[in-house]
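Only one protein chain is missing from this complex, and each of the others stays in its spot.
Chain IDs A and B follow the sequence of writing; residue 1 opens each chain.
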Amino acid sequence: MSNPSPRLEPKSGHAPFSPALLLGLALRPVRPSLLQPAFDAGLRAVVRRHPDMFERMGSFGDAAVCLDPVDLPFVLLMEPHATEPRLTVRASIEPEEVSATIRGPMATLIALAEGRVDGDALFFSRELVVEGDTEVIVALRNAIDGAGLDLMGDLLRGLGPFAGPVRGVGNLAASLFGWVGDEVESLRRSLIARALAAADAQNARLAELEAEVASLRKQVRAKGRAAS
Amino acid sequence: MSDLERPELVCPAGTPAALQSAVDAGADAVYLGFRDETNARNFPGLNFNRKELEAGIAYAHERGAKILVAINTFPRAGTPEIWHKAVDDAVTLGADALILADIGLIGYAARTHPQARLHLSVQAAASNPESIRFYAERFGVRRVVLPRVLTVQEIAALNPRIRPVETEVFVFGGLCVMAEGRCALSSYATGRSPNMNGVCSPAGHVRYVETAEGISSELGGFTINRFGRGEQAGYPTLCKGRFQAHGKTSYLFEEPTSLNTLAMLPDLIKAGVTAFKIEGRQRGRAYVGAVVRAFRAGVDAALAGKPMPEINLDDITEGGRQTTGAYERAWR
Partner (left out) sequence: MTLGPVLFNWSPEAWRDFHFRIADEADVDTVCLGEVVCSKRLPFLMPHFPDVIERLTKAGKEVVLSSLALIMTDRELEQARELAATEGLLVEANDVSVASLRAGRPFVVGPMVNVYNEGTLAAFEEMGASRVCLPAELPAPVIKILAEGTKAEIEVQAFGRLPLAISARCYAARARNLAKDSCQYVCNLDPDGMEVDTLDDEPFLAVNGTQTMSYHYLNLLFELTALRKAGVKRFRLWPQTVDMVAVAALFRAVANGAMDPAEASARLTGLCPDAEFANGYIRGREGHVFIDDDGDAPLFPGD
């Protein structure tokens, strides 16, 4: 059995930042906790620019949502509280810990957060899979869509003072955030190109992808456990 | 076609970001609602508070666009104040028109704010000249959003008979197959309805269940549809579900589909329609931007007598399917 471990090419900012590359990145054995400071800084950066974002959650602000990028070996626990939102990186989340789960390729989730693709359309095409309390999902989608996020721009502009912690979390996170340099637009384009293409062509079939990812993830988590 | 009136393109916004998208993409007017049960898209996380409405009106007015505020549910007996306050605030903040459905509330608006421009919501389902005359003569309603039950021919015949009342018709988006505002299917299954709660087939009563065959979508515990792997899914709106009758399984009421009349715009302009409405306050700003751009191009082309642009909106339609709905007689 071949071991799927594509290598991350350094300085490849102009090469397509493809899901395979992301996957390769992620397939390196890494503890989720190493990524946490990067996500903390990222969320702080976004919230600083959009302080009212989670106000739209209203009575659902206490709900927890699992964001599951199916092509990455970690999941995110989103707590969209109006004043103290949190985004926690986890190896896995039990269904009973959250009100709802949103699954999809990372590129799709980013494109969705930036309002560049239509959530309903993704759902209609099965590019996104949602489970649990649909009301919470709808509220979260509306809160994020309504904020008008420019995720990459917000992150890069907002990360200035937090660049330290980001650099401190090791190669992986540094690669994720540090590698992008100033080329926000090209990064964004390459990052979500696939999601945009999928929404255009209606050719995404998450079912197949899920099967593929499930087997990959198993291997990754096994490796992750071995490494930690 | 230069002698034709330039129709107004009325576009949806569920959030300030969507409002900006709509205005930037060429909307002549944006319609929206308050974040409560006073409007028919009372979805979690959606709609505008007073501060956001004020900012939205400023953004639109600076760019020559209008803001129409939908207060189009039916006030609950005993608590009309919530609805009255919505009317008062929308007028005070400078909304260009109110979109109302309930006769009592229209009466309140007409009495309290005689200068306000009133539009009749599609939720009032005024489907004939006599109903329209009723709202116009008693309450001074200036425009009627027509229910999605009439053909283009019927609309063309209606317009000259009701002038100076204007008509607004839906040109894109989700499609009620029942006469709007006269449907209790949602509350029959979930206890919550468009008329009383501003929601149809509400998300809180929706469940997706993974089965061996694929996904089942449930509403209020009733299985509304089932999708095989790889099949286009749909939101479990009751009237777009698959049911069994006389031993046959079918989309009895309507397929999961979206109204798309882009190719029909010249006919609708000729029919004397004043405004074209795009459905979808609950959709994201990506949808709003794409649809508004397409219809801006369509209306401009129609007015210039040019052929309709070929714009593919497949990827944002429900079930990937499109229909011209009741505008063509065969739909009935």
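Keep in mind that, in the parts below, a residue touches a chain if its C-beta (ideal position, glycine included) is under 8 Å from a C-beta of that chain, and two chains touch if they have at least 3 such contacts.
Please read these numbers as outputs of a predicted model, since none were measured by experiment.
Which shown chains does the chain we cannot see touch?
Contacts of the unshown chain, counting the full complex: B.
Of B:74, B:235 or B:287, which residue touches the hidden chain?
B:74
Decide which residue listed in B:41, B:242 or B:285 touches the omitted chain of the complex.
Hidden-chain contact among the options goes to B:242.
Spell out the interface residues on subunit B facing the chain that's missing from view.
74-78, 80, 101-105, 107-108, 124-131, 133-134, 149-150, 154, 157, 177-179, 181-185, 187-191, 193, 195-196, 216, 220, 222-226, 239, 241-246, 248-250, 252-254, 326, 329-332
Operating definition for what follows: only the chains that are shown with their structure count from here on.
Go ahead and note the Å separation of the Cα centroids belonging to subunit A and subunit B.
So the centre of subunit A lies 33 Å away from the centre of subunit B.
Enumerate the contact residues on subunit A facing subunit B in the complex.
56-58, 60, 115-121, 123-126, 130-131, 133-143, 145-148, 199-202, 205, 207-208
Under the stated contact criterion, what part of subunit B meets subunit A in this complex?
14-18, 20-21, 35, 43-46, 202-204, 206-208, 210, 227, 229-235, 256, 282-287, 290, 314-320
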